[in-house]
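Missing here: one protein chain of the complex. Every other protein chain is in place.
So, subunit A:
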């Protein structure tokens, strides 16, 4: 320090002070006319396209190594990196580019780990570009709320409609299952429905949607809770074989779904299956369950698959280049639009603080999904019921399709989902 002299020391202090204020400090500063606090810097992002722009840091917490949804989570994360790269190349958001690469953490689909890594990155990020999983995000939701940290979820529970800090996209599991039953009623007219589901928001939300729809459509309903793991499905398999429902709504991981569908069909079950979107993985077409999947399985989905012809889908395929098609990419891409809209609105309002971003997100009346969701989607200002997106597409296993599933029905809203008043998280009604 002595060698630097008093001037050098003063400069160092100034620089370190400025860094603290920009990166982790809670004190508000103004960059030009835009107010900022946490996770926004005047310095460019690492590897910035335009070095003259500041940087907005967003965190990603996903299931990247050993959790049950990693086959979806890794492409989701890659698609989000590509999405924000495209945003930056198109001029960024106001005077800023967006970084989603520096604060990427693995939650291993474990709520405790999720909270731990969230606490690690919280002082450095404005919001979360991705928080994967319902139970995992539930572990940090109170912290998100008390610190006004806006987050784009990678899950579809109906609880998110009631949380201002969560900017969800697409229909929730509850609405998805209602639409699945409306579709089934029209095509197969089942008399009895069984929901086979994982515990927690993911499975229970879908099961509750199926129950509410079955009640309104005059079908008998039963629910069977199961655990994650292909070897843990014996109970669910037996329950299906005993009750012999006409239709089973499956809300599990892909390996579990394959075990349930493959083995019940092998043991003589004659009904049909509709799985929520995370039940599918293209590799299942190589498994022993493939013939059963091809014959009896359909997938409900909150948006259309990889190969769809829309501006958003095209932009996604271009941005990702020659990857193996996977609808994890599609989901990651769609989920990013609402955060982009919220950031743009916040910059427009001149307030890129956490509170400013939250206010901007709450005031959004629509999000431009470039045709991946119908216009009017992303209306967070309208509240949970009016703002809820209620469209679902139906796919079936198809070896010729890019992601192993081919469209059976384009995005539609069934009469049950249309009439339903979303007055609380669905899973509370199971």
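Note that a contact is a pair of C-beta atoms (placed from the backbone, for glycine too) under 8 Å apart; a residue touches a chain by one contact, two chains touch by 3 or more; residues count from 1.
Operating definition for what follows: contacts and distances are computed from a predicted model.
Participant: Consult the UniProt record of the chain that does not appear here and report its protein name from "Chemotaxis protein CheX", "Branched-chain amino acid ABC transporter permease", "Phosphocarrier protein HPr" or "Protein glxC".
Facilitator: The missing chain's protein name, per its UniProt entry, is "Branched-chain amino acid ABC transporter permease".
Participant: One chain is left out of this view; which of A:236, A:274 or A:334 touches it in the full complex?
Facilitator: A:236
Participant: Among A:134, A:226, A:299 or A:336, choose the residue that contacts the chain missing from this document, as touch is defined above.
Facilitator: Answering carefully, the residue with contact to the hidden chain is A:226.
Participant: At which residues does subunit A meet the chain that is not included here?
Facilitator: Per the touch rule, subunit A residues meeting the hidden chain are 65-66, 68, 70-71, 74-75, 224-232, 234-239, 242, 254-255, 258-259, 262-263, 265-267, 281-284, 286-289, 292.
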